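The complex is shown incomplete by one protein chain, all other protein chains being positioned as in the whole.
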Amino acid sequence: MSALWYQKTAKEIRDAVHTGEATALDIVNSFIAHREATDGTIGAFTQCWDDEARETARSIDEKRQQGQPLGPLAGVPVSLKESFCTRLGKTTGASRILENFQCPYDGTAVTRLAQADAVFLGKVNMDELAMGSSTESSVLQRTVNPWNHDRVPGGSSGGSAASVAMGCSALSLGSDTGSSIRQPASFSGCVGVKPTYGRISRFGIIGLAPSLDHAGPLTRTVEDAALALNVLCGEDPADSTSSDKPVPDFLQGLSQDIKGLKIGVAEEYMTDEVDEEVRGKITEALDCLSSLGAELVKISLPGTAYDAAAYTVISTAEISATLARLDGVRYGMRDPEARTVQDMYVMSKSAGFGPEVQRRILLGTHFLSGKNIQNCFVKAQQARSLIIREFEEVFTQCDVIAGPTTPSVAFPFGSKSDNPVEMYRCDRFTLGANLATHPALSVPCGMTEAGLPVGLQLQARRYDEETLLRVAFHYEQNRGFDLGFPPIS
Amino acid sequence: MQYEAVIGMEVHVEINCKSKVFCGCPTVFDAPPNSQTCPLCLGMPGGLPVLNRSMVDKSMAVGLALNCRIARETRMDRKNYFYPDLAKNYQISQDDQPLCYDGYLDVDVDGEMKRIGITRAHMEEDTARNSHTVGGGQSGVDFNRSGVALLEIVTEPDIRSAQEAFAYLTALKQLLQYLDVSDCNMEEGSLRAEANISVRPVGSDKFGTKTEVKNVASFSGVQKAIEFEIARQIKVLNDGGTVLQETRGWDADKGVTLSQRLKESAQEYRYFPEPDVPPIVVDDAWIDAIQKSLPELPTARKERFQKEYELSAYDAHVMTLSRAMADYYEAIVKAGADPKKAANWLMVELLALLADAKVEISDSPVSPENLAALIGLIDTNVINGKIAKEVLVEMFKTGAAPAAIVEEKGLGQISDTSALEEAVQAVIEANPQQVADYRAGKDKIFGYFVGQVMKATRGKGNPQLVNEILRRELDS
Partner (left out) sequence: MDGLTEHDIARLASSAQLYLDDNTRAQFTREINKILEYVQVLEKVDTEGVAPTRHATDRLNVFREDIPQTPLPVEEVFKNSPLDDGSFFLVPRIIDGEENS
């Protein structure tokens, strides 16, 4: 039995540690053994902190023995996306330019997890500096989709999603600027939540586009996501944009039924461009919600036609400034051959950044140059206002919006990485929640014939994670299938 | 052709917050290099700026003192450029919505009031400091200054001469010191001034091509640099040349400005709103609170000194040169000294001692209360003015109270009539010829007798009494 702890949920694990049914050390060992057996193929983990993890587990067990109170994530094995700053190990952002960066501090989300007695197993792969939808742009290694090794796990939090789906961590910390938690959760078959902007501090995350960046958990169940959000959410004096709104107990909020809730179904999310099989699974999910007493209402989100464009302009503009600091002066890669300041910058950046990062920096620089600031950047910010308004209006008609997370399932390696437009367009259902800052999640809603997971995206009003999680939880309890674990090859 | 100069000033002043503007690093000057840094001001990934409230308060105080309007809604922006002293390769600054705008400062130029328009004053973070002394063909960067609170104050092109520029800087520094928001030390770099200079034919309303003069370490340097630059530009034009738009550095040793960088086209900073810092909204209550907290400013204080203490314009000017001076002066008056005598003693005697010893008035070993007591000793005829000067020198050396010094050294004035009568008698007896001359109508030699009596009493004779007794004895 003890060997199978990796199959348990975070909630089951922490309950077992709290009651003494299992030791944190046994649990951690189970996860480490499972990772050793599987991750050679999957490639999710970029750093393994086995010794430190066992050390933490032992100290948790000791704490329990001494009768000290344990945190709400006691003994829960956690993996961290490479973009989360930690004193332990390296913080690379999966980029050449930060290959050896040892951060001198822990970010707030990491600190909160540690204070809740979570156990860090190590770090996991991502697209370089969180730019991408397939984890293919990582310079560290290749991560495969645990359900089909010829396909991508999604991105940018691909390592997080793959490690959770595979059972190599019970919880993973990811970040989401346009889709980066929900899309890999959908592709790899796990739950991924992007809460309201400001709910989780951004302090200590390698920033990308600060007005769009969100942190969030990837888990195997909705209940685990609620448990993680209880720990992660809250005001942080180190992040001026973190919300000071009170944080409810998300676990407690799950139980109430969903009778009478209005579920909005947008025609824009169910067009021909969405794979037929995906549409089929979403329709089944909607039927399930309806059978639970929720009322389906038709809504319209015409802004979906241009939110990818607004997103592209705003995100690349912010990226071009935010990443400027990676210059090889105070940390990071520097070519010792550089003889002038200019050479130093150019050589560091040209060798340190991959093509996707360079392309976005160039685009962002373009959007902020001369008249483009007004014609493109401010125009995109105005379009963002319209998108926000549109969602506000729609949320007077419904409580939750339901639809596919992505128009298609995980794609094969190399099929989209040379087509940036196609890659951006894949994210078009998820971008709205980043632009309008309301919470959204992806929960598995079935498998295609070919054995690839499909994700149901739910979105709710700003700060209404409670309703969002409640709908997802009741759906998950009643969806009529158990995703289980990918086969170990 | 006759030319006139058109000058605008940009002053960067470090605001004396105890911590940096967006992080908690301390701001002690001269700390070891890079010892006052953190992930944020080193531009490490994941750091987020949190605005120092004191910076906003102090910047607003400067704005109000400069008669500016205060933006009701404002924000921080990112100013993008690459330079090794810029930790993030963007500076958090303010672009089109400065906190303070549309103000003015009245400046005394040789007794004439000149109004200099203030375009804006905006908040930003300072850059790191580059050091060229590390050798090996390399430069060193010290990030202690990175992120220190900085206020940039920009004038309208209202200044017409180097002298006006000097007067503006002097008045601005005086104001900032009154507000206690900066130590304004140019040598330490806490105040940095740049001048935008152009010339045009007198009567023209168009602007000529301007140059920007930087790297000046003192106000008099600014004045000299502007003088040089105006003459240089006029010569270029008179020789049929054109002035190039460029940045020029002041070489204080050679007394010339030298071209540093051509500005072919406006530098693109790609400003956009800083998403990491929430907007700033200023309401009436906030502005009122800052307005109420402002100290009395130099101009108002000077006018009050003229009215309340009946000081001359010049005396009032000197007494209000700095807040410390004005505070010192008012403390003397408050301790009971006559306002005019207080001004005299402070200006003529104490300032000279301070200047000789190179001591600031705020560190004066003579307290205002003791100076008032010294004046009191003269008023009550315990000592005369001449002795008082000696006592003040002693007070400056030891910090002791004047009465104690007078007591200890036996410097008290002789107001004992019989003792003075004796001395007078002795002088009369010793100078029969002079007495005869005087009595014959030679009034002018009365002073001679006074001098002889004072000499006999070693200066301690009460001058009024000495006069009275002499007159009585000689005229009898």
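Letters A and B mark the chains in the order given here, with residues in each chain numbered from 1 onward.
The working rule: a contact is a pair of C-beta atoms (placed from the backbone, for glycine too) under 8 Å apart; a residue touches a chain by one contact, two chains touch by 3 or more.
Since the model is a prediction, treat every value here as computed from it, not as a measurement.
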Only one of B:Gly137, B:Gly203, B:Gly410 or B:Gly441 touches the unshown chain, namely B:Gly137
Checked against the full complex, the residue among B:Thr247, B:Ser367 or B:Asn467 that touches the missing chain is B:Thr247
Have a look at A:Tyr197, A:Phe411 or A:Tyr475 and name the one touching the chain we're not showing. A:Tyr197
Sort through A:His18, A:Arg58, A:Lys262 or A:Lys379 and give me the one touching the missing partner chain. A:Lys379
Missing-chain contacts on subunit B, rising order, are 17-19, 23-27, 32-39, 42, 50-56, 75, 81-86, 91, 127, 130-132, 134, 136-143, 214, 247, 249, 260-261, 267-268, 273, 275, 277-281
Determine and list the subunit A residues touching the chain excluded from the picture. 100-102, 104, 197-198, 210-212, 237, 240-241, 243-244, 305-306, 308-310, 312-313, 320, 324, 327-334, 336, 338-347, 349-350, 353, 355, 358-359, 361-363, 365-366, 369, 375-376, 378-386, 388, 420-421, 424-425, 437, 462
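Quick note on the criterion: only the chains that are shown with their structure count from here on.
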In the complex, the residues of subunit A that touch subunit B are 85, 91, 93, 98, 101, 103-105, 107, 202-207, 209-211, 237-241, 317-318, 320-321, 324-327, 329-331, 341, 345, 365, 368-370, 373, 377
In the complex, the residues of subunit B that touch subunit A are 39, 42-51, 78, 80, 82-84, 87-90, 141, 143, 268, 270-272, 275-278
